[in-house]
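Just passing along the structure, written as structure tokens.
Heads up, one of the protein chains got dropped from this complex, but the rest are sitting where they should.
Letters A, B and C mark the chains as written, and numbering starts fresh at 1 in each.
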Amino acid sequence: MNTRTSADERPPVKIDITPSAAAPVAPTPAREPADAAPAIGRQTGAPITRVMQETAHADVMGGALRHEIKCLDHGFIALIDAMPRLVPVGQTADSAIVQAARVSYGQGTKKISEDRGLIRYLLRHRHTTPFEMVEFKFHVAMPIFIARQWIRHRTANVNEYSGRYSVMPDRFYRPSVDQVRKQSKSNRQGGEELFTNQPDSPQEALTAQEFLNYLSQSEKLYEQYTKLNEKGVSRELARIGLPVSLYTEWYWKCDLHNILRFLSLRMDAHAQMEIRVFAQAMHDLIEPIVPITCEAFRDYEIDSIRLTKLELAALRDKAAGGLGLLASDNKRECEEWEAKKARLGMEH
Amino acid sequence: MNTRTSADERPPVKIDITPSAAAPVAPTPAREPADAAPAIGRQTGAPITRVMQETAHADVMGGALRHEIKCLDHGFIALIDAMPRLVPVGQTADSAIVQAARVSYGQGTKKISEDRGLIRYLLRHRHTTPFEMVEFKFHVAMPIFIARQWIRHRTANVNEYSGRYSVMPDRFYRPSVDQVRKQSKSNRQGGEELFTNQPDSPQEALTAQEFLNYLSQSEKLYEQYTKLNEKGVSRELARIGLPVSLYTEWYWKCDLHNILRFLSLRMDAHAQMEIRVFAQAMHDLIEPIVPITCEAFRDYEIDSIRLTKLELAALRDKAAGGLGLLASDNKRECEEWEAKKARLGMEH
Amino acid sequence: MNTRTSADERPPVKIDITPSAAAPVAPTPAREPADAAPAIGRQTGAPITRVMQETAHADVMGGALRHEIKCLDHGFIALIDAMPRLVPVGQTADSAIVQAARVSYGQGTKKISEDRGLIRYLLRHRHTTPFEMVEFKFHVAMPIFIARQWIRHRTANVNEYSGRYSVMPDRFYRPSVDQVRKQSKSNRQGGEELFTNQPDSPQEALTAQEFLNYLSQSEKLYEQYTKLNEKGVSRELARIGLPVSLYTEWYWKCDLHNILRFLSLRMDAHAQMEIRVFAQAMHDLIEPIVPITCEAFRDYEIDSIRLTKLELAALRDKAAGGLGLLASDNKRECEEWEAKKARLGMEH
Partner (left out) sequence: MNTRTSADERPPVKIDITPSAAAPVAPTPAREPADAAPAIGRQTGAPITRVMQETAHADVMGGALRHEIKCLDHGFIALIDAMPRLVPVGQTADSAIVQAARVSYGQGTKKISEDRGLIRYLLRHRHTTPFEMVEFKFHVAMPIFIARQWIRHRTANVNEYSGRYSVMPDRFYRPSVDQVRKQSKSNRQGGEELFTNQPDSPQEALTAQEFLNYLSQSEKLYEQYTKLNEKGVSRELARIGLPVSLYTEWYWKCDLHNILRFLSLRMDAHAQMEIRVFAQAMHDLIEPIVPITCEAFRDYEIDSIRLTKLELAALRDKAAGGLGLLASDNKRECEEWEAKKARLGMEH
């Protein structure tokens, strides 16, 4: 419906910002609430004072309706709005975090050059509420099995396309044959190894193909879904034979603190690959809008490491000349410690 | 710090919206998460596509930094941001509700003229999630005893001025002598009757004055607070002798659905007068931004009435020629029914 | 795994409640937090004082592990825990609401005989927080398309069976042929009319059968799902061809206030029939535990009616001798008013 243009060839866009174009801000007449007690001291019709911007402001989305990244075969995630949307020219939406933090943590340090230091301090020390002052709204199309993982993040606002009201479009997720993953033996969650990584095993390539045939059959049910709709079966029933690889879509709105928590869990290697794709794209969409926060998030969260009490004790023991053994007989915990030692640069 | 101008004399404001002023949207380089499994299928560096606005947009705040209403003696509530901030010229922020509802409830009805009907339908039928797609941010200064009621609305983001980090300013709420309220006899919550409504009772006027003297004494503790701060007492301790009439301030960000819930409870005659003042002002600030929603909210919530099962039975009994008595021996419930009958236009 | 016995033949159960069986309550040794500042005033190792019950208490679940109701063809909802679990003999779990309300609303009225009046007052006047002091935990098995509606209630705790970790069992929802619903013409949501209600239309009975055949085909994909699992396809991928009629299960824990909100929306005639079955069963499970609350909930919420500002005006106009017309040209709003008039006992 919209003419899409790449970032390079986008036309200039005019935002009519003269007061006459804005919503009227005349004081509204006093209103008497139902069952009202005598309106002692109620300040009805109080005048609204405007404080105007004194410097030029810019749209953090550069006059765009949406910034979109394609995900998987038929999906996408698109940033469609941000708060703050307008920031002083030269600043980023990170400035709203600083604004909120200053009210909490005092007025002492005000130079713009200190903003980065403040944001990094807040994130490092779990002062999370200032990050809640930034809000993003996304339009997402993803398979139902991904939507079911995503929705578990409760601190967000969601409006999903409804198969009760509308006919579901004919779009299903199907990985390519060289993306079919094997069940991990060590890790009960995921599957990272590919069937087609074993060129010497024609049997395995066959399995990947069988999987795709199975998906193909499940997708063929869509034809019957369409016919049953036409014959008057209620939409809310007709859809129940469709597989969870079916695409759905929603608007999803969330504050930055909870987005970072989403990213921390869903960009993680233990998350299912298909949701990692969306998490990575979400990160890539907000990074140009809140670059200082995203940098701090990587430094202090994504690329950080947590050492447990036992691991600390082992490290100290080693530093004191001991063997540095982990005081645990839990196999998995010991393996995790070995993996961390490698990241710390310690020989195995 | 800002030069404040009234709505009448506000100057035109330029928002620089050319792409060069916007945040860069170049694809970010692929990032390898910590402990990453092989990046099978990860779409790193995926290009971001922009879809540009095709029509002129306007700032719903008319180029202002804040829309502010004074409340009580030293307080205020100021709208400082909104999502959506930019809407097509001729529309209001109500349009974001319609946008979200259309994804849920289907594509059938698209004419702009139907937007009002859709919004009213949604509110009447408790389809609340589309209203969560609109977000407002306020800057508020209010006495601590009001902040303590306000904070009970949990679905909001808050950054409050901290008396641990900063010295509290010297501002206390003190009603005028003709605003001092008496304890209600019938209603254990509130107090609406004034002391100064009894001109024949000099004793009562005296009590109102005693109350103000008491407040004055509590405010005088501020001097010692200042001195103790200067002598090095920790701020987090020094403040504990200050009364709850002290003003605090915060940023408060909330979605429209939860704002309506806040208004429904806090504009109510049973809420304490001092918070009603802020709720009314909050309503007055958002009304020009989401006028269709506010109209529906008054029609279907604030000015509506709920009839209980017992009241319905009484009404039907009456319509059938019976006496229409309420089947309850609860005194308060019966009184409430009498009050409702008056609102229904029924004789007592 | 458990031997199930009906309520009639349940054996007596002993709960060992002597102190020795309980968890030890010895003061724990002082613990020095990491990076601790000097522990000024920290009360470590403070003694724990026990206040013992002075009256006999009873288990609100009567010594049962679960109270279960079968739902749909393979589903169930089972109450598996409650807070409060132990109440004074002769009382119900409603008493925890009263306990909480008394701390908020004062100590004046304390007679047990007034508890019912207090609970009804609280519910009638939207004092919702005392109802949050009661908590229920359920074990539920339901089709995925129902789970997707259910999960939208965000104020709850959920642990769902995971198709990433475990093989999904072979259970699918399939209505019987005389339960297949037609798409409503007036109501875009639901479908209440049955195909088999039209005995004269063999074509329609045929459509119902076609629907079941379609479901049967979707269920047959389970065989391939099993085989693909055996051949090593990762579980997280193998399941994506299965339909949303597949049963999943979860533990769902929620406070009573939010349960009432769930019931209000999901017992409603506009909710999909399949979730109404679960909502009704949930109601039936908690009603014996909190009977006073459930009675008030029906009187003031489920069986109540809301009159809008426009409807109130019409009623008053009629009472004053006017025509009592609704000041709206919205067709749906007028129809809703006609329906309400019938419930009010007014002739059409």
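FYI, a residue touches a chain if its C-beta (ideal position, glycine included) is under 8 Å from a C-beta of that chain, and two chains touch if they have at least 3 such contacts.
These numbers come from a predicted model, not from an experiment.
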Touching the absent chain in the whole complex: find that residue among C:Ala58, C:Ile151, C:Ala205 or C:Ala319. C:Ala58
Cross-chain touch to the chain not pictured, restricted to C:Leu228, C:Ile259, C:Val277 or C:Ala296, is C:Val277
Just one of A:Arg171, A:Lys227 or A:Arg298 touches the chain that is missing; which is it? A:Arg298
Using the touch definition up top, pick the residue from B:Glu54, B:Asp73, B:Asp178 or B:Glu210 that touches the left-out chain. B:Glu210
Touch list for chain B against the chain that is not drawn: 143-145, 147-148, 151-152, 154-155, 158, 163-165, 173, 175, 180-184, 188-191, 195, 204, 207, 210-211, 214-215, 217-218, 221, 224-225, 227-229, 231-245, 272
Just checking the interface: what residues of chain C touch the absent partner chain? 2-7, 10-19, 21-28, 31, 33-38, 40-44, 46-54, 56-71, 81-86, 89, 92, 96, 99-101, 103-107, 129-130, 132-133, 135, 137, 139, 157-162, 165-166, 175, 179, 181, 190, 192, 194, 249-251, 253, 255, 267-269, 273, 276-277, 280-281, 283-285, 287-289, 291, 298, 302-305, 339, 343
Missing-chain contacts on chain A, rising order, are 105-106, 108, 117, 120-121, 124-126, 129, 152, 188, 265, 270, 298-300, 303-310, 312, 315-320, 330, 332-333, 336, 343-346
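In the analysis below, only the chains that are shown with their structure count from here on.
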Listing for chain C: what residues touch at least two other chains? 152, 188
